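Of the protein chains in this complex, one is absent; all others appear in place.
Presenting chain A:
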Amino acid sequence: MPKYTRRLLRGTGVVCVLALGATACGGSGDDNAPQKKVSSADLQAALKKGGTVTVWAWEPTLKQVVADFEQKYPKVDIKLVNAGTNKDQYKALQNAISAEKGVPDVAQIEYYALSQYALTKSVTDLAPYGADRLAGSYSTGPWNAVKSGDGIYGLPMDSGPMALFYNKKVFDKYKIPVPTTWDEYVDAARKLHKADPKTYITSDDGDAGLATSLLWQAGSHPYKVDGTKVGIDFTDAGAKKYTGTWQQLIDENLLAPVTAWSDDWYKGLGDGTIATLPAGAWLPANLASGVKGAAGDWRVAPLPQWSKGADASAENGGSSLALPELSTNKELAYAFVAYANSGAGVQTRIKNGAFPATTKDLESKAFQNTGFPYFGGQKANKVFAESAKNVPADWQYLPYQVYANSIFNDTVGKAYISGTKLSQGLDAWRDASVKYGSEQGFTVEK
């Protein structure tokens, strides 16, 4: 308790420190109105009083955090529910919100999905709870993702600065250097596939998350969002870089037509037929648990660049914990979220393999010097931390990105299985997204 209090107090500043300060801060213990400031004393009071908080999340490391939290605050009962992974959970959450029934107090929401909930005011602005004072403590990518206007709609839980995961054994076998630019990447793909027709540089059969991340890295700004005004365009210079390169990989059949997370995919990662994966820093835990056989084969390198000598990166995945507006126990819920995502919970989660979004932890020596046995002892966090610093901050997702991603394969997917060009596929994706946006009442420029 004292440690946690100290942390909160430091974050809170000075005024609200004293127990008597509650009134001075204008908060009142049992008032749930979100506009009013909630002081740390209020949060402490809520923790002392106890209660039940329902958390919907699929992030595995939260389990330990919940156990620790409950031990620390015996009166608090956290119900951790796995309501499905990403899309499935959003469906359940959206249904619960529409029905105004069964809404959890805390929900895990990925960065790309958060703005939809923020826009419809389905999630609580956490700034009055003290989240506004955490601005400096998270890396820019995740922080921009949870911020919308003056509101802060979630606390970053983890982040996914991208890196290139590659199977060193395969690259050594064919004596191919690890690519540092996307042009070299295409070259390596050709050489690998020529040396062994069963080997592919990577697997991709149309993944909205990967495509948007690569666009992000290439400096493209396909989505321009200003409140309810939305612009969509996949023809800027950055987008052209992406389509030009990726089209070559598709045309020359250099991408394994394997869906991520399928059995085929895990097998391919294990037997070396899928040689690299450009992915977020959350991948190591998945590799270690899903591709045990290839332990020691894999390494991490910086993401290949669109122009030589650059150091641009992007976020791929990552999620926040948010408080649905219909949450019935917001103060306690926020206290838990703060504990898990900025308090002692962060260290617990790092220990269990999560990749943090807090700069303090990202830059800590202990974190950066952690050797990954799976990567042959490589200090992979150094690569990830460097990547986290180089994420362009001005990226925006659509306020209905969840839906847009769900129709990615309807449109862009055609480029993977027919003569449709990637750029045409992206245009079709834009058209479908524009149509949906207009139907949903957005002002969409074409």
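Please note the rule applied: a residue touches a chain if its C-beta (ideal position, glycine included) is under 8 Å from a C-beta of that chain, and two chains touch if they have at least 3 such contacts; residues count from 1.
Note that in this section contacts and distances are computed from a predicted model.
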Omitted chain, identified by the protein name its UniProt record gives, among "NADH-quinone oxidoreductase subunit D", "Carbohydrate ABC transporter permease", "succinate dehydrogenase" or "Dibenzothiophene desulfurase": "Carbohydrate ABC transporter permease"
Touch with the omitted chain, as defined above, among A:Q116, A:T202 or A:S423: A:Q116
Of A:S148, A:T199, A:T245 or A:N409, the residue in touch with the unshown chain: A:N409
Residue touching the undisplayed chain, where the options are A:D183, A:D205 or A:D236: A:D205
Residue numbers in chain A that touch the chain omitted from display: 87, 91, 94-95, 98, 116, 119-120, 205-206, 228, 258-259, 262-264, 267-268, 399-400, 402-403, 406-407, 409-410, 413-414, 416-418, 436, 439-442
